[in-house]
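The complex appears here without one of its protein chains, the remainder shown in place.
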Amino acid sequence: MSMDPEKNFMRKIEAEEKIEPKDWMPDAYRKNLIRQIQQHAHSEVIGMQPEGNWITRAPSLRRKAVLLSKVQDEAGHGLYLYSSAETLGISRAEMIEALQTGAAKYASIFNYPTQTWGDIGAIGWLVDGAAIVNQVSLQRTSYGPYARGMIRICKEESFHQRQGYELMIALAHGSAEQKKMAQDSLNRFYWPALMMFGPHDSESAHSAKSMEWKIKRETNDDLRQKFIDQTVPQIEYLGLEHPDKELKWNEERGHYDHGDLDWDEFYNVINGNGHCNRQRIEHHVKAHEEGAWVRDAITAYNEKKSAKKSRHAA
Amino acid sequence: MMSATDLKQATLEYALRLGDDSVVLGHRISEWVSNGPFLEEDIALGNVALDYIGRARMFYGYAAELAGDGRTEDDFAYMRDAREYKNLLINELPKGDFAYTQVRQLLVDAFNTGFLAELVKSKDATLAAIAAKASKETRYHLRRSREWVLRLGDGTEESHQRAQTAVDALWGYTFEMFELDELEQQLVDAGIAVDTTRLKAQWEVEIKAILSEATLEIPAGDWAVRGGRVGYHTENLGHLLTDMQSVYRAYPGCQW
Partner (left out) sequence: MKPENLELFEVFIRSKRGLDHKHVGSLHAEDHEQALEYARDVYTRRSEGVSIWVVKSDDICASQEDDAESFYDPSDDKPYRHATYYKLPDPVNNM
C-alpha cells in the first residue's frame, strides 16, 4: 500500500535519496527551495556586473579572455540554476520579475563596487572561493536537479578561484604599486566575503528547516570557519597583511579564532544602502527592457514561420 | 619583388592589421556581456567575443615573433595609439542596439568567411594555420548572424525598422573591406595576403540574398567611408583604446 506522502518524503530525505521534480513534496520545502535556488541564480546573474565592469579594461589579452570566459560562466551558472528552479513550477519570467521588484534577493556581496583591477583578483579568489565552499556542500543537497546543477557548477568554477588567486599573485609579487592595489582589494573584500555565508546560525531565519530537509548540509558558521581557515595560508603566501587583526590559531578547536564581523554594515548593505544596490537592479532592468523588442521579434518571426509551414502543409 | 626583410616587415604589418580587426571587434562584442536580450544570447555573444580575442592573440603573437625585438602581443594591443591601429572602420563603430550588432556581424562574418577561406591558402604557414582555426569559428558566427538578421528583418515592425536603420548606417563602411593598398597588393603578389577585391562579388550575392529574405534593402548611392588601413579612424576608436589601455598604461612595465 502507498505510504503517507509526507512520511515517504521524510523517509527519502533520511535515507539520502534525492527528491526529484515530480515527487510529492511539502509546500514549504518547495517554497524554501525556490527561494534559495532563485536567490542563487540571481546572484550569478547580478554577479556578472561587477566583474563585467572590467572586461574592457583588463590589462592583458590573456586576462581579458579569462575574465570574459569567467563572466560568461556566471551567466551559464545562472541559467543552470534558473533551469533547476523551473522544475519546481516557477517560470524564469516570474523569477526575473521577483528580482527586479526586490521580492527575491541576491548575494549582497555584488553590491560592493569594483574600483580597481585588484578587485577582480579579490573577487575570483575570495568571493568565488567562499561561493565554492558553500557550493561543494550543496552538491549533497536533497533536491536532485539542484544537486546536479551544483556538481556541474563546481566542476566549472574551480578555475574561477584559481584565476583570481593567480591574478593576486601577479599583483602581490609585482611592483610596489601593484602590491598596494592587491592589499587594498583584500582589505575591502575579505569581510564582505565572510558575510556571504549568512548570519550566525542562531539568527538565520531559514537555517533550521533547511538543515532538517537537507537543502543545506552544513551550517553558516561551520562553512565560514572552513573558509577562514583555508584562506590564512593563501594570504601568507601572497605576503599580504591579514585584514583580521584578532586572528589567532586555537589549538584546542583546531581552527582559527577570528574577529567579529561588522553586522551593522552587512545589514546596511543588504537593506539597500550599498554603493551599487540600485545600480545593479537598474542595469538589469535596462538590459531586460532594451531586449524586449528583440524577444518580440523572434516570437513574431516564429509565428510567421509556422504559419508559412502550415500553409505549405495544407 | 620585395626583399626578404621587406617581406617580413610587410607580413608583420599585415598580421597587425588582422589582429587589430579582431581585438577591436572582440572588444565591441564583449560590451554585450550582462546587456543581452536574454541569458542564452548573452552567453552566445560571449563565445563570439572570445573567438575574436583569441584570434587577436594569435595574430599579435605572430607579429611579435616576426618583430623579434622583445615586444609581446600585449605591447601591440596596449601601447599603440589610434593612428597606429589599422583595423577596418566597421569594427570600431559602437555596439549600437542589438540589430546594429547583428547586422554588423552579418556583414563582417560573411566577409570573413570568404577571406579566411582564402587566407588558409597563404604561403605563410602561420597565417594559414590561424585562418584554418578562425575559419571554423566564423562559419558558426555567420550561421548565427544570418539567422538573427532574418528574425529581426522579418520580425516585428520595430525590429524591421531597427535592422534597416543598421543596414543603412553600416553599408558605407563595407567598401573598404574590398580594397587593397600598396602593402597588401605586394603581399598578394607574394602569395601571402588575400586579394579582397576578388571577394566582393560573391559577398554581395550572399548578402543580397540574406537581406532580401529578411525583407531589408541595400541603400542606394555610393556613400562610403574609408581609411582604417592607413590609420585614419572615426572618433570612436580613440575612446575604445583609452578604455582598453587605461590600466596597462597607468602602470608602465608591469606584469599582469
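Which chain is which? They are A and B, in the order written, and residues in each are numbered from 1.
Here is the rule we use: a residue touches a chain if its C-beta (ideal position, glycine included) is under 8 Å from a C-beta of that chain, and two chains touch if they have at least 3 such contacts.
Note that the coordinates shown come from a computational prediction; the quantities given were computed from them, not determined experimentally.
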item	value
Contact with the hidden chain (one of A:230, A:250 or A:302)	A:302
Among A:73, A:218 or A:244, residue touching the chain not depicted	A:73
Which of A:152, A:179, A:209 or A:255 contacts the chain that the document leaves out	A:152
Among B:57, B:144 or B:229, the residue in touch with the chain that has been omitted	B:144
Absent chain, residues of chain A that touch it	2, 20, 22-24, 69, 72-73, 76, 79-80, 83-84, 86, 91-93, 96, 149, 152, 156, 292, 295-296, 298-299, 301-302, 305
Residue numbers in chain B that touch the chain omitted from display	38-41, 43-44, 47, 143-144, 147, 151
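In the analysis below, only the chains that are shown with their structure count from here on.
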item	value
Inter-chain centre distance, chain A versus chain B - centres from mean C-alpha coordinates, in Å	35
Parts of chain B lying in touch with chain A, wherever the complex brings them together	23, 27, 30-31, 33-43, 46-47, 49-50, 53-54, 56-57, 60, 73-74, 77-78, 97-98, 150-152, 154-156, 158-159, 162, 243-244, 246-248, 251, 253-256
Residues of chain A touching chain B in the complex	45, 48-49, 52, 55-65, 68-69, 71-72, 75-76, 78-79, 82, 117, 167, 170, 174-175, 177-178, 283, 287, 290-298, 300-301, 304
